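One protein chain is absent from this view; the other protein chains keep their places.
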Amino acid sequence: MSEVKSLSHLRAGVIGTGFIGPVHIEALKRVGVQVTAVCGSTAGATATAEKWGIPEVHGDYDYLAMCASPNVDVVHITSPNKFHVEQSLAALSAGKHVVCEKPLGMTTAETTPLVVAAAASDRVFAVNYMCRFFPGVLQMRELVQSGKLGKIIHVQGHFFQDWLLKETDFNWRLLADEGGKLRAVGDIGTHWIDAVSFILGARAESVFATLETFHKTRLRPSGPVQTFTEVDPSEMTRYEVDTEDFASLLLRFNNGVHANASVSQVAAGIKCSLYIGIYGTEGSVRWDLQQPNEIILGRRDEPNQILQRGSAGFLNDVAHFTDYPAGHPEGFPDSHKMHCRAVYEHIASGETTPVLFATADDGHHEMELCEAILNSASQSKWVTVGT
Amino acid sequence: MSEVKSLSHLRAGVIGTGFIGPVHIEALKRVGVQVTAVCGSTAGATATAEKWGIPEVHGDYDYLAMCASPNVDVVHITSPNKFHVEQSLAALSAGKHVVCEKPLGMTTAETTPLVVAAAASDRVFAVNYMCRFFPGVLQMRELVQSGKLGKIIHVQGHFFQDWLLKETDFNWRLLADEGGKLRAVGDIGTHWIDAVSFILGARAESVFATLETFHKTRLRPSGPVQTFTEVDPSEMTRYEVDTEDFASLLLRFNNGVHANASVSQVAAGIKCSLYIGIYGTEGSVRWDLQQPNEIILGRRDEPNQILQRGSAGFLNDVAHFTDYPAGHPEGFPDSHKMHCRAVYEHIASGETTPVLFATADDGHHEMELCEAILNSASQSKWVTVGT
Amino acid sequence: MSEVKSLSHLRAGVIGTGFIGPVHIEALKRVGVQVTAVCGSTAGATATAEKWGIPEVHGDYDYLAMCASPNVDVVHITSPNKFHVEQSLAALSAGKHVVCEKPLGMTTAETTPLVVAAAASDRVFAVNYMCRFFPGVLQMRELVQSGKLGKIIHVQGHFFQDWLLKETDFNWRLLADEGGKLRAVGDIGTHWIDAVSFILGARAESVFATLETFHKTRLRPSGPVQTFTEVDPSEMTRYEVDTEDFASLLLRFNNGVHANASVSQVAAGIKCSLYIGIYGTEGSVRWDLQQPNEIILGRRDEPNQILQRGSAGFLNDVAHFTDYPAGHPEGFPDSHKMHCRAVYEHIASGETTPVLFATADDGHHEMELCEAILNSASQSKWVTVGT
Partner (left out) sequence: MSEVKSLSHLRAGVIGTGFIGPVHIEALKRVGVQVTAVCGSTAGATATAEKWGIPEVHGDYDYLAMCASPNVDVVHITSPNKFHVEQSLAALSAGKHVVCEKPLGMTTAETTPLVVAAAASDRVFAVNYMCRFFPGVLQMRELVQSGKLGKIIHVQGHFFQDWLLKETDFNWRLLADEGGKLRAVGDIGTHWIDAVSFILGARAESVFATLETFHKTRLRPSGPVQTFTEVDPSEMTRYEVDTEDFASLLLRFNNGVHANASVSQVAAGIKCSLYIGIYGTEGSVRWDLQQPNEIILGRRDEPNQILQRGSAGFLNDVAHFTDYPAGHPEGFPDSHKMHCRAVYEHIASGETTPVLFATADDGHHEMELCEAILNSASQSKWVTVGT
């Protein structure tokens, strides 16, 4: 384990007890942070507290009570997307640091005032684009920003999943009212764009997008459902789908780099592949979430290299965000752990460590991108981001 | 070896003695065809004849003499792109079957009359889009057209090389006058599109393209050069580049399928990766020229499968285009061999075997696509192919 | 996250603060167990307690004090190998459950009475052969023991590392007095054998071994050193090495299966590859720690399959030992987490859950194997285990 300043004096409260809430709890415990409070439905919050040994329970979705708790330094927001902004504002108002799940909100209209509030506050505000904290992503960023790949020419990649392939697959994210007008792009495509922006140290300034809804209608269960559970099709209702199944995104970054990303939640057999290839004049790097512990470094006139996390070719400042020796694979949960480490060390240090995590402004930028993507797709033309 | 009708009574003559001419000669010999004549520069043709034991030499680029030879049944055209049409027309006129290297020509204006001439002739006319004859590609076609993948949703892939990464890399294809206005797309992108069309049994009807010339100028040697040889930069001249280094292509096929292809000749470390992923409602298939002997078959609710050439999962009609047992890898030269097998068996059978190879019409369609791609890129909008 | 009985009422104390102690602490926190005490050097234990927020500190290596603590239910022993037995006996005497790092001890003479003590006790005793808890290993076990692979024919694999490649690499494990007479085999080879035994549901009954010490002498630092840190060669002393660098192990299991394992700590470029291939009459399975989230299932007359953790092909009882959805990679730390889950649920359930973890008897069996391996290597003949 690398030596890090103790985070054991910081105390977190988590709003939300669905899939991602416990992911935060586990990550927090792994970096030594105390998880002192949980908020959700009364049943959900009570069960979560019992499972994890969390002393303070705020049932009935009473997030204001949690924000007011003297036993909480940092509020984690893992509730559905449409509650992110109001809960973020409440937590900031209460003087708490905030770690908000992505997306930051539903629209830029909503997130604009939050950016203002976060800027005005002296608290830390982080959006959980945790893909930045895969050591492979951090290392690709180093290789790009140090100039080791020369001038970057183009970027290509994808984010493919298959969990919404069938018309009987249901999740609240399928509904624009619940998850936002963009679904595949909003849910996973923004991870791709955020990671690429982070690596390049640049932002997309214009986009061309094609959005396709393959299943014009789908079937949904009558009652409420969780992600990743099975439902009997005979008890389902057909409804019109107002979010896209897949997309092609062309992006022009403000450093001149062209990027091409395919995004799909209907790619059979591919459970969760986030793939990024960065091509420069002196070399390329390729990385896939499916094999997160290595990067392929491509060279024209020398052999390609396999950079292994924890060994030669991974730089020192990346080492702070990996704990296990080379050859001992880390994975998806470790990226959440390292996101927590970055945010909490920033807090513990009095905000003196580098801001590697996504800020409110970064979260807002992703909202602007989503709106530009929607505009481009509906108008079939290149659209400038933020207009 | 699978049983095939003997092709040893058919006689081929090859125009061109550069990189690809000998690839044809080798492929022809592998299927038992006699190579009876070669045409090129006097020195080149003589050397090629000596090396391969070819009896008839037509030097001084005298392709008309070869077309007139009574010892040639089929003329192979492997000369530079700008000679393809005139040599094809001459061979057809002389009553020869023709195997023409791709692209079929420089413009649709040029290839339109060739399509007419080929249709009017009773000779076989093939364009060497030999990627169709990788067993993996034939098998993907079977899986798609038999419906085993359900309804196709989208296609994603790339064709990446790095041999033109540096500004000092030179080849005649860099010059629009020699190779055509499209370079990366024309040279390798059309292989990708042809293979996908072949697999889908459909044609692209509209395109959106971004073409980028990263090196606005490059250096070239003073004298003539061959592909894949090294030149001293100090003896080079700077010139303006009028062809693209890389492209993003979005395609809408006439069966409703959306495709996204990245094409690059400046992708460091990637020597020659032609990758195709086809995503359907019942499954997906993925294949890369870099690992040509297997296909990954993706499923949502069952384990993914690895289909190995020559074993279970590869169908009978594909078996005719593979000779070696499972686990004994075939490669790039074998695709040329199998293209020759398909064409020559079509000739030997009196044109009764299925036309799996690309025809003059297919070659012309690729020219139309190139022109639509150029239009789309210059106008930044979707363009209908063939208009 | 799968639903598990809350483990938050169980309290662990950890002896040892080197590399592996904190790995236990992190794993315990991930399953909701309270870590209430830590024991080690005064400085080490204090620092570890501060980092992780552990209330009770037992410095000066006072493990008896920890064993006596009323705030500890389970004692984790992560001290050097030579202390394992005495600390285990002390913890059992004090009425604590025990999780002991492997190997269980230095010799069978030492571990024999511990097996007796563990059997006489009503406490749970586990040895941390946590490789059993990679979901891939659990799944291979299911496939073998359910008969899905038919009758097992042979097993082949390796455990390769490179961290002791150079003569200047130093660690206490190199010294027979500290780590035991077998080093590569004792340290990593036993993981391979334990995992294969677990998968087969059988034990090796005879062995043939070749042990090789490539570096007859090595250099060591004058002072004490930690694993995985760098030392200046000029300050080192040459010493004779009395443990092996690599080994070939042939094993005959009591169900007739033949196994061949290569073990090496001098395999350049391979950081930590534990690879197991199991070959049966109906199919084979192959798994590598380097890609822990998938198993390749081989078939003779059907396509091979890729079984992905968390998706079709991974059975229900394996699912209890994985938390993240398919495509979200888990890794090495997760295997420790799942080992803790298995042990603590066994405790929490009143010892009613299946004993999947390695017991004192399993740990003792590995010691017997090591002694048989030493005998075989010195006599160049097959040796029966346990004689």
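The first chain written gets the first letter, and so on, giving A, B and C; residue counts start at 1 in each chain.
Methods note: a residue touches a chain if its C-beta (ideal position, glycine included) is under 8 Å from a C-beta of that chain, and two chains touch if they have at least 3 such contacts.
Computed from a prediction, not measured in an experiment: that's the story for all the values here.
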{"item": "Full-complex contact with the absent chain, from A:D242, A:E302 or A:D317", "value": "A:E302"}
{"item": "Residue of B:Q291, B:S349 or B:Q379 in touch with the missing chain, whole complex considered", "value": "B:Q291"}
{"item": "From B:N171, B:Q308 or B:T353, residue that would touch the chain that is not displayed", "value": "B:Q308"}
{"item": "Which residue of B:Q34, B:S284 or B:N304 touches the chain not shown here", "value": "B:Q34"}
{"item": "Contact partner of the left-out chain, one of B:T111, B:Q139, B:Q161 or B:S248", "value": "B:Q161"}
{"item": "Interface with the unshown chain - residue positions in chain A", "value": "296-297, 299, 301-308, 311-313"}
{"item": "Positions on chain C where the hidden chain makes contact", "value": "149, 153-154, 156, 158, 162, 165-166, 208, 210, 212, 214, 245-246, 248, 250, 258, 260, 262, 264, 266-270, 277, 279-284, 296-300, 304, 380-382"}
{"item": "Touch list for chain B against the chain that is not drawn", "value": "1, 4, 6, 8-9, 19, 22-23, 26, 29-30, 32, 34, 50-53, 161, 163, 228, 270-273, 289-293, 308, 310-311, 323-334"}
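By definition in this document, only the chains that are shown with their structure count from here on.
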{"item": "Innermost chain, taking as reference the mean of every protein Cα atom displayed", "value": "A"}
{"item": "Chain separated most widely from chain C, comparing mean CA positions", "value": "B"}
{"item": "Chain centre separation (chain A, chain B; CA means) in Å", "value": "41"}
{"item": "Gap in Å, rounded to a whole number, between the CA centres of chain C and chain B", "value": "54"}
{"item": "Contacts with two or more other chains, residues of chain B listed in rising order", "value": "296-297, 299, 304"}
